[in-house]
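Only one protein chain is missing from this complex, and each of the others stays in its spot.
Each chain gets a letter, A and B, in the order it is written, and its residues are counted from 1.
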Amino acid sequence: MFKSSIRTSVLRGAIDALLAVVDEARFNLKPDGISVRAVDAANVAMVNLELSNSAFDTYSVDKEITIGLDLTKFLDLLKMGNPDSECEMVLQDSSRLKIKMGSLNYHISLLEPSTIKREPKVPEIELPGEVILKGADFRQGIKAAEAIGDYLVIGIETKPQEVFFMEAEGDVDKVRLELSKDDLFSISVVGEEYVRSMFSIEYLKEMGRVIAGADEVKLRIGNDFPIDISFRLGEGHVRYLLAPRIEAD
Amino acid sequence: MFKSSIRTSVLRGAIDALLAVVDEARFNLKPDGISVRAVDAANVAMVNLELSNSAFDTYSVDKEITIGLDLTKFLDLLKMGNPDSECEMVLQDSSRLKIKMGSLNYHISLLEPSTIKREPKVPEIELPGEVILKGADFRQGIKAAEAIGDYLVIGIETKPQEVFFMEAEGDVDKVRLELSKDDLFSISVVGEEYVRSMFSIEYLKEMGRVIAGADEVKLRIGNDFPIDISFRLGEGHVRYLLAPRIEAD
Partner (left out) sequence: MFKSSIRTSVLRGAIDALLAVVDEARFNLKPDGISVRAVDAANVAMVNLELSNSAFDTYSVDKEITIGLDLTKFLDLLKMGNPDSECEMVLQDSSRLKIKMGSLNYHISLLEPSTIKREPKVPEIELPGEVILKGADFRQGIKAAEAIGDYLVIGIETKPQEVFFMEAEGDVDKVRLELSKDDLFSISVVGEEYVRSMFSIEYLKEMGRVIAGADEVKLRIGNDFPIDISFRLGEGHVRYLLAPRIEAD
């Protein structure tokens, strides 16, 4: 059925990335790897995780199967193993998973996939702005804003020069993180003078915790459009899509 | 009367080992060292600490005397000193102890020994199974079980081969730590095919915290019998005896 082995720390990181958005998720176990796509209860944030079979030390799936996992419980168990240990997983039947880390063996019950919120369709969106920056910088912008307000504007300005910014405004105080070309891996806007959209810090906070560990994070930004955040995390690829909050004038 | 000096960190470790079972205890100050034996309020767990006079840098007792100590308060005070400092103790009379660590001097009142739960008799029990393992491994088995259920089965199986195991079962999930000969310092069972007894994780959790610091811990196990856990901690010798919870069929 499904049998694989992967470094415990890699799997931990992947589950943690999902937990920034959802508590439980369907895992699609396919011959070329594992993929997860989930949306939060309020339909504001989407997460997509791709863990290709090359991220695993051994990996075999007879035919595609979908399982449901309680992510909090799963992460708690993974934390019991040595992060450098090998984590072996064997699906026993569609309702039970066997997990082995060193001398530790878990048998955990799976969630019935049909009870989990359906996978979202990924919307096709045109986003004219794109910036690639350090994960730690993106996180700093989020943390700095937390003390100021509940919303964060993320955008790119091209006049007088191209800058990426993250800006929060409270009743009396204001914070702005501004990074120019030299502080970024790349920046570009197609056909617009600027792009800016506003987001809830509550969601970004959780994502920021995960993104801080990424060397590079790519942001795609529009005007009052969702932000598309993607990055590699260890051997996995993570993508968050977060809906904007429309700014009142 | 009683006058001694010992490394603060050694004394801290010893008091901490007692605290896994009781909050206050009688200390028997004897010419050959200090011994403490105490049982918890529910009569489920017993602790025995032996700190021989060789664990001390200086040690003198005129004649045997018993004092009562509030362990939480005593440990709090010991934490105020530098762990590498010398801790000098002088008994001033049966109700006051003087403690000196570096330039810090405490005078603390003692508990009247007769107000403390009587010392238990150590039951004579035959335990056919014996295993010696790393303290850290024993602790991992306890921690892994915490997330699963309230009880932990500890045992040895001899068929098909000798293995030591710690197993917890919840409503739907199961965890088993299994260590074979190669992962253990020693394993043996006399006259039985297997031994197994079930214990409350609540008690083991506290003990596990202390045991994690021991290089080797010896477990003696029977069938639905108390477990006898003994280990060296710094210069002291600690023994826990924990009553089983009889498994319902």
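In the analysis below, contacts are C-beta pairs under 8 Å (C-beta built on N, C-alpha and C of every residue); 3 or more make two chains touch, one makes a residue touch a chain.
Quick caveat, the model's predicted, so the values are computed rather than measured.
Checked against the hidden chain, the listed residues A:23, A:76, A:183 or A:216 yield one contact partner: A:183.
One of B:3, B:30 or B:73 touches the chain omitted from the figure, and that residue is B:73.
Interface residues of subunit B facing the missing partner chain: 73, 76-77, 80, 103-109. In the full complex, subunit A makes contact with the omitted chain through residues 137, 140-141, 143-144, 147, 172-179, 183.
Keep in mind that, in the parts below, only the chains that are shown with their structure count from here on.
When the CA atoms of subunit A are superposed on those of subunit B, the rotation angle is 120 degrees to the nearest 5.
Rounded to a whole number, the gap between the C-alpha centres of subunit A and subunit B is 45 angstrom.
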